[in-house]
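This view holds just a subset of the chains, kept in their places.
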Amino acid sequence: MTHAREMLDTYPGTTAMDASALVECIEACFDCAQSCSACADACLGEEEVSHLRRCITMCLNCSDVCATTGRIISRQTDFEPAMAKAALQACAEACRLCGEECEHHAREMNMEHCRVCAEACRRCEEACNRALAAVGG
Amino acid sequence: MTHAREMLDTYPGTTAMDASALVECIEACFDCAQSCSACADACLGEEEVSHLRRCITMCLNCSDVCATTGRIISRQTDFEPAMAKAALQACAEACRLCGEECEHHAREMNMEHCRVCAEACRRCEEACNRALAAVGG
């Protein structure tokens, strides 16, 4: 479905960390960037939008951080571990905050888009933490 | 692998166009945003980087346009066809220009990352054109 693995396998050099952890994290970041943009939009489309303000803000923030982190770890030329760590830490935090908020609405208000988005956030948070371990963070 | 379909299926309203064309285009945009960031980086890592300036610029531009278009068409609340059309047209053009450049380096210089990226660009260009037809553009 995505070309992330093939792009990494054809990189003309050695990659900065374990390729599987890297691909998993890149794909999770781009997927979570999409899910969070879509969840902010779905919340905005709900009748109860005034109860979903925090969820919308968390989703917008998380989408931006994931998109940026997905790009940073896609870059292998002169890969800088300090930069990767800072981005991955911010991303894991954004996913944790957004995932908790979405999880809450999935449970309490039965919001299915929040359930799906919480899943994307959790997967991305875990992938960021694994990538942090791989990069020595 | 991605949650785009599930996010669309749980949207609390009707979607603006055929869901399959929409999901295909959303996924192609995010995938192409990643491939183009990675290809700009892979070109930068090549010994012959001075011959790859145009490819790097095309990839950076295409990555930005794809990321923006993937977000815009992910938003279904008060979907505005005129906005979607303008974004999809710019995206199809960015993918065409970048795909041609990458294709050229794949053929002439045997660059495998350019071959993979050209594939992502072509898929995204086609998906944008199908979405344009679906949105009446």
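Order of writing sets the labels: A and B. Residues in every chain begin at 1.
In the analysis below, a contact is a pair of C-beta atoms (placed from the backbone, for glycine too) under 8 Å apart; a residue touches a chain by one contact, two chains touch by 3 or more.
Treat the numbers as computed from the prediction; the structure is a model and nothing was measured.
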Oligomeric state of the whole complex, in copies, if 2 are shown: 4
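In this text, only the chains that are shown with their structure count from here on.
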Superposition of chain A upon chain B: rotation angle, C-alpha, nearest 5 degrees: 180
For chain A paired with chain B, centre-to-centre distance based on mean C-alpha positions, whole Å: 19
Chain A - residues contacting chain B, complex: 1-4, 6-8, 10-13, 26-27, 30-31, 33-35, 37-39, 41-42, 44-46, 63, 67, 70-71, 74-77, 112-113, 115-117, 119-120
